[in-house]
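One protein chain omitted, others in place.
== chain A ==
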Amino acid sequence: MRIINRKPSRLTALALGLLPFAATVIAYSVASHYRRLDNPADKLLPSLDSMAAAFWRMATVPDRRSGDLLLWLDTFDSLWRLGTGMAVSTVLALSLGIAIGFIPHVRSALAPYLATFSLIPPITILPILFITFGLGELAKIALIVIGTAPVMIRSMAQAVLDIPREMIIKAETLGASVWQMVTRLVLPQLLPRLITALRLGLVPAWIFLISAEAIASTSGLGYRIFLVRRYLAMDVILPYVVWITLLGFLLDLLLLQASRRLFRWAHQGVDAL
């Protein structure tokens, strides 16, 4: 049988999926082992044990100076910034996206401006934000919004344009006002696409969050890894990277499951990664 027609069983699929993860862990352990044979005090590739111990310490032992559990403090602060930023972006994406996609006059007025604005590399605005809003939370959240909103607005506007014209005309013949079409036709048709835009937007959002925290902050996952970098504390940095990845993965999974549950009509027949 040709290889394109051979499908793995569920168990094989699971095993195949785990294989690259296991290979990475094994390769790391081997490399770490031989490095520490040469130099037991090596800090570059700490053992899995010492990383687990460091992670445990961050999660359960209160910080000597502040008395905080640093991992949870960092996680909470980072997720709060990320969540607030993405919430603002979502509101902007829905309101402006629908206005641009649905109303030709608004489209003519805003689409070229938005296309230009979204080409500004958001990181270059960070100094301006720090100068304008100070070093507090506002500047970091603003960076996430500026970094994610323009692309999300454009993708929502495109999603409105992708709604078959037939449906909009049908709604008109059923006596719908513009507002009723927005609330009963455009918005529901858009929500599954919004989830996709959110999932894609979270990737740059994390980058901007970590960048902003690395430059000016007193807490947060990005702040912590850039802080302990000074002590070459790879035993903290590596678990933090894994932790951030895990958080990102769980957020993505959550959004996908929510979409499958809430928008059953949009997930029939088609399956995406």
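Here are some notes:
As a working rule, contacts are C-beta pairs under 8 Å (C-beta built on N, C-alpha and C of every residue); 3 or more make two chains touch, one makes a residue touch a chain; residues count from 1.
As a convention for this text, contacts and distances are computed from a predicted model.
From the set "ATP-binding cassette domain-containing protein", "histidine kinase", "MaoC family dehydratase" or "RNA polymerase subunit sigma-24", the protein name that UniProt assigns to the chain left out of the figure is "ATP-binding cassette domain-containing protein". Checked against the full complex, the one of A:Thr183, A:Thr218 or A:Thr245 touching the unshown chain is A:Thr183.
Considering A:Leu44, A:Val61, A:Leu174 or A:Leu253, the position touching the chain not shown turns out to be A:Leu174 (whole complex).
Although one chain is not shown, part of chain A still touches it, namely residues 164, 166-167, 169-177, 179-180, 183-185, 188-189, 263-266, 268-269.
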